[in-house]
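Note that this complex is displayed minus one protein chain, with the remaining chains in position.
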Amino acid sequence: MKEAYTPTSDFAEEISRHPSGEGINKCVQCGICTASCMVATYENKYRPRKLIQKILLGAREEVLKSELPWLCMTCRMCEERCQEDVSIAEIFHAVREIAAKEGHIPNAFKKTVETVLKDGWLLKDSYSDMTMDDREELGLNPELDWNNAFPKKLKEVYYQEGTK
Amino acid sequence: MKEYVLYTGCTTPVRLPSYEASVKAVLEKLGISIVEMADANCCGAQYVESTSHKAFLAMSGRILAIAEKMGLDILAICGACSGSLKTVKHELDHDEELRKEVNDLLKEEGLEYTGKIQVKHLLQIFNEDIGYDAIKSAVIRPYHGVRLAAHYGCHVTRPYEIVQVDDPQNPTIIDHIIELAGGTAVDYTGKTRCCGGPMLAMDEGVATKIGLDKIRNVREAKADGIVTACVFCDIQLTSVQFDESVESSERIPVLTLPQFLGKAIGIDEDSLGIEFNKISPNGIMEV
Partner (left out) sequence: MTEQVEHRIGVFVCHCGHNIAGTVDVEAVSDQANSFPNVVYSTHTMFTCADSGQQLIRDKIKELNLDRVVVASCSPRMHEPTFRRVVEEAGLNRYLYDQVNLREHVSWCHMREPELATQKAIDLVRMSVARAAKLTALPIKTVKIEPRTLIVGAGIAGIRAALDIAERGFEVVLVEKESTIGGNVAKWNHVFPSDKTGAEILEPMIRKANSHKNIRVMTDSKISIFDGYVGNFEVTVKNSKTNKEEILDIGTVIVTTGFKSFPPVDRYGYKLSPDIMTLAEFQEMDVKDQLKRPSDGKPIKKVAFIGCVGSREPEIKGHEHCSRYCCSAIAKAAADIRDHADEVLILYQDIRTYGKGHEEFYRLARAKHVIYTKFPKNAKPDVTMDNGKLSIKWHDVLSDDELKFDPDIIVLASAMVPPDDVAETAKLFGLTRSGDGFFNPEHIKLAPLTTHTAGVMIAGTAQAAKNATEAVVDASGAAAKAVSLMAKGEVEIESTVAQVLPDLCSSCHTCVTACAYNAISMDESRDPPVALVTEAKCHGCGTCAAACPSSAITMLHSTDGQILAMVEAYLCPMAPEGGGV
């Protein structure tokens, strides 16, 4: 039996102050987002509408620690269909950022972010000789010139402990 | 001749170089000149986007600034990159403070973004720059009796207010080009649904189920092949068909749009990288 908690509007206010989370209070819980969601179709624990309600009720710790906000594919079908003009995928971006800053980030995301900020792009380790050959065969430049200095700098500015 | 700077994104050069090659070949033939972007970085889609909004603005912002320095509009061929660059452009164009913050970081690189350049996705080049009439006249080896299902991809068409590529509920650009090239564009259930690609990181099982959902719908519509406009979708729709639930004989070939159109306008298969397609499209190409 789940423990009862006291609802508070603080978390919704926090989300609505984030640039991506503005419209959260427009949600009237109609459920059309969940009906349209491909993830919800194949993953029973994922219900965007329910997650938004938990945010509106202020279940901050539960939501930030959960992996559910990270399951959104950002396909934006929900946003296309939402009658109240709520950007659900965007709201989950806001939730993710706050969660990440408090140390709750799934491994897959953590690793990938680290890779991007180190290499400047995602697939440096996958760029094998074979692929290089393929590129040459196609008449493409085999030298892939990606910048990693700028992303490294961004890591310093935005990804240190305690940054806003 | 209209010129664009090509932003390939992380994935295409490594995982689908045939897409890069066929884009170049087809656009050059249809009168669009492509310049490569040097010293680019990842657009920050999905991963950086989810963990630091400001870092995301800076990552894509730098790409926009590079293009501005080159004085050229950007052509994005990956849906996620297209979505990111357009979203960041939209936000920086409308928020002076954020723009200033990004430009402060870019200043040290000798770059600045002031909003001068546009970002377009590949489909817009066909629809807006080349035009259907020019495409029609360029078709010299049309397809015959081939049924094709168009898959647009989520980030290509949504959210409409920002990306403005095609009607998000009922997109037609790829279908139109299929018809111009002599194919039959097929409608199918869930045409605008996601391929499941973005889910791979968190849950491969669910991602595969979502991809197979689309394959099932395409098969039910009796399509001979799928035509895509995003590298991620192409890779995903191909690889889910290697799941144990799909017989190898049942696999439906997946072609990127320029590969598909390239053959019809007379470009040779080698230049289009057809041999690199994991599911051979020979059945379609030879008809």
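Each chain carries a letter (A and B) given by its place in the written order, and its residues are counted from 1.
Here, a residue touches a chain if its C-beta (ideal position, glycine included) is under 8 Å from a C-beta of that chain, and two chains touch if they have at least 3 such contacts.
Small disclaimer: the values here were computed from a predicted structure and weren't measured.
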| item | value |
| --- | --- |
| In the full complex, displayed partners of the excluded chain | A |
| Residues from subunit A at the interface with the omitted partner, ascending | 1-9, 12-13, 25-29, 49-50, 53-54, 56-59, 84 |
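Definition applied: only the chains that are shown with their structure count from here on.
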| item | value |
| --- | --- |
| Chain centre separation (subunit A, subunit B; CA means) in Å | 21 |
| Interface residues, subunit B side, partner subunit A - complex | 10-11, 13-15, 17-18, 20-21, 36, 38-42, 44, 46-55, 58-59, 62, 91, 105, 108-109, 154-155, 158-160, 168-169, 192-194, 196-199, 201-203, 206, 209-210, 213, 271, 273, 276 |
| Residues on subunit A engaged by subunit B in the complex (per definition of touch) | 18-20, 38-39, 41-43, 67, 70-71, 73-77, 79-80, 87, 93-94, 96-97, 100, 105-106, 108-109, 112-113, 116-117, 120-123, 126-127, 131, 134-135, 138-141, 144-148, 150-151, 153-155, 157-159 |
